[in-house]
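Take this structure first; my questions come after.
Note that one protein chain is taken out, while the other chains of the complex remain in position.
So, chain A:
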Amino acid sequence: MSLLQLPPLGLYVHLPWCERKCPYCDFNSHEFTELPEQAYVDCLLADLEREIAFAQGRSISTLFIGGGTPSLFSAGAITRLLQGIAARLPLAAHMEATMEANPGSAEAGKFAAFRAAGINRLSLGIQSFQATQLRILGRVHDSDQAHSAVTAARNAGFQRINLDLMHGLPQQDAALALADLATAMEYDTGHLSWYQLTIEPNTVFHKRPPLLPVEDELADIQDAGEAQLLAGGLRQYEVSAWAIPGQECRHNLNYWSFGDYLGIGAGAHGKVSFTDGRIMRYAKRRQPEAYMQAGADDYRAQQRWLQAEELPGEFAMNALRLNAGFTLEQFSACTGLAAGALQPALDSLVERQLLVVSGNRLTASPLGRRFLDSVVAEFLPD
């Protein structure tokens, strides 16, 4: 593998607890009786301490605190966490610092304090504004709380707010799905994550599948929703992400551009490149108890070096999700491979009008975006 340029570095922090596990959720989240927030913050900082070398001189350009439900944590704990991070690694000027929050009343009261701690972007897990759908999804919040959370975030002074919204939900027809979307758009937050419910293995929904809208209905929702978002001035920049220009989530953009990120906390994933051309992926221990007890041992549960033949697939899997696609220079800079490594898949994809090549830039065509999984599969090793 040849030399590569180090990409920007993000930091992901995982807070793995939820008041209640939702039946569709397959993220690393756990119910709790008592939140061990002080001990956990200590572990997070000890975990980060051991990864300082991975930064290789880079400052943290974006921070994302995800979960679980990070907003369960007290403002004090979050403050200590952010200060601890700043004490260990240089932070970029105007670093984007996002936190996921649940639209419950208890959380809303802490928004101002989170902001004072240094969080400058809030991502609210609204999912739906409809009582029926929220109930079926097993969410702890109701429709009123969904509405007041957005207002609370505004009142707390957040300029950058994302609303997470799902569609293709049980007992949801196209009209209901589009009404949810319209409601979200009225808040004019500048950023929406709008994605279809997928039934993942190891979830309650997988064991007892709910009745979902049929495929044609789902596709109609998708098409009509995309048109509605566009008409509202939001630009799709990724498969499930819309923003007014400039408001894109820079942390997620970094993932999709095959950038580096440290991951600290139970079950957190990280990716680190080295100037000699090696690229490493790793994951931390998933169970919060096991993670916290790792102590002197490694917090990591697994670590692997990406092989040259899997890089085109890994890169395409991320970069083609972006509407802007990527340039061949970006590919070479991030993977250390010559642009020719993409060639085996290219001709047939272009011929089938799934990919568009313009100059040095590759993007999925509108058709290719609808069948992105099939497109990406062509870049995977045999």
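Following the convention adopted for this analysis, a residue touches a chain if its C-beta (ideal position, glycine included) is under 8 Å from a C-beta of that chain, and two chains touch if they have at least 3 such contacts; residues count from 1.
The working rule: contacts and distances are computed from a predicted model.
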* Can you tell which of "2-hydroxyacyl-CoA dehydratase", "Elongation factor 4", "ABC transporter permease" or "Dihydroorotase" UniProt lists for the chain that's not drawn? -> "Elongation factor 4"
* Residue, one of A:158, A:255 or A:326, that touches the chain absent here -> A:255
* To do: Looking beyond the chains shown, say which of A:6, A:92, A:204 or A:239 touches the absent one.
  => A:239
* **Touch with the omitted chain, as defined above, among A:41, A:152, A:268 or A:341** => A:268
* Asked: In terms of residues, what is the contact footprint of the unshown chain on chain A?
  -> 12, 26-27, 193, 195-198, 200, 215-216, 218-219, 222, 239-240, 251-252, 254-256, 261, 263, 268-271, 281, 283, 313-314, 317-318, 321, 352, 354, 367, 369-374, 376-377, 380, 382
